[in-house]
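What you see is the complex with one protein chain gone and the rest in place.
Labels run A and B following the written order; every chain starts at residue 1.
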Amino acid sequence: MRSIISIFLLVVIAWGMITVLQEIPFGSSETRVGQRYIDQGREETGAANIVTSVVLNYRGFDTLGEITVLFVAAIGLGAVLSTNRKKKKREIESASLVLYTGCRFLFPLILLFGAYIFIHGHLTPGGGFQGGAIVASAFVLVYLGCRGRRISETGSKAVESLGGLIFIGIGLAGLAVGGRYFLSNFLPKGELNTLFSAGVIPILYIAIGFKVGSELAGVIDHLIEDSE
Amino acid sequence: MDIQGVIHFMQNYTYYIGAFGLIFIGLFIMLVKRNLIKVILGLSILETGVNLFLVSVGYISKGTAPIFSNASIEGKSMVDPVPQALVLTAIVIGVAVLALALSLAVRLYQHYGTLDLRQIREQRW
Partner (left out) sequence: MMIIVVSLFVLLMLVAAVAALIFKDLMSAVIAACMVSLIASILFYFLQAPDVAMAEASIGAALITAVFIVAIRRTERFEE
């Protein structure tokens, strides 16, 4: 009965969607704001990757809101899962030798790859969010292979707060120096397609990378705690 | 319907079919299933579908990715970067919201001893 009602509801929604989709043919996007970003983005921001310049320059204020949402979700998760029971010390079954050695070997390489992704965010595909997620998945690997080893909670909180502070500090500095809007690009743009270009964008992406990485690793850490 | 018609239909609607298939399967899981973790799984599938739809709306036929990887690339036929930036942030917010929902589910399980929504509603406290 329940599934019949659900299917009826979905059919109604699908009919509405199909009616709307007749108006949007595939492969002929006609928004003009995107074309303007593509035409002017290289001169105005100096970043070769237009998606990066949209995320951090034209829509930088949105990104501030987004990392705030991420921060609030991480805090809420910690508050929901915190218990005032004493943590029991239990015997942890250690992983096999192959898994342990493989994790020890791969961990620095994955960290390096994540750092590469978020440092080159303005030149190649990638950026702070993807690089931060890759760094966090390196910590997942550590929880898998080297049981009983934890990241220090104060350290991860400090890195996270520092990333957020750098983001807001650069935004306010842009407001003070550039004088027009939050996060305005006040550093020299440099030459296109070189590592030291695009003004504040690489610094912001490095800050976001550290913040997202430590936040997601902290989320995994909170969830995995005393589940063994 | 001849073979040309089929290919034309597929070129126009394949991505839309995939995106809306995911949206409807995710909604169906959320409406019908009673296990909390299954409901959250449906939410994740729904989110993937919505992201796929947004990116496919911004696509231009025979377009290139919006990256000037060398100086000779022209910006005439690039796909729309705005939906891509939107989806990029949406994915990251999605994982945070999903982790928060799962932590609430874990707390409910510790309190009631079950993940079934009917039994949780019966027990009340």
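As a convention for this text, contacts are C-beta pairs under 8 Å (C-beta built on N, C-alpha and C of every residue); 3 or more make two chains touch, one makes a residue touch a chain.
Since we're looking at a predicted model, the values are computed, not measured.
> So which of A:Gly60, A:Gly126 or A:Gly164 would be touching the chain we can't see?
Result: among the candidates, A:Gly126 touches the missing chain.
> Residue by residue, what part of chain A touches the chain that was omitted?
49, 51-52, 117, 125-127, 129-130, 133-134, 136-137, 140, 216, 219-220, 223-224, 227
> Hey, which chain B residues sit against the chain that's not shown?
Missing-chain contacts on chain B: residues 7, 10-11, 14-15, 17-18, 21-22, 25-26, 28-29, 33, 35, 37-38, 40-42, 44-45, 48, 51-52, 55-56, 59, 63-67, 79, 84, 87-88, 91-92, 94-95, 98-99, 102-103, 105-106, 109, 115-116.
Here is the rule we use: only the chains that are shown with their structure count from here on.
> Return the distance between the CA-based centres of chain A and chain B, expressed in whole Å.
Using C-alpha averages as centres, the distance is 17 Å.
> So in the complex, the part of chain A that touches chain B is made up of which residues?
2-3, 6-7, 9-10, 13-14, 17, 21, 24-29, 31, 33-35, 37-39, 42, 48-51, 54-55, 59, 62-63, 66, 69-70, 73-74, 76-77, 80-81, 123-125, 127, 129, 133, 192-193, 212, 215-216, 219, 222-223
> Would you mind writing out the residues of chain B in touch with chain A in their complex?
11-13, 15-16, 20, 24, 27-28, 31-32, 56-61, 65-71, 75, 78-82, 84-85, 88-89, 91-93, 95-97, 99-100, 102-104, 106-107
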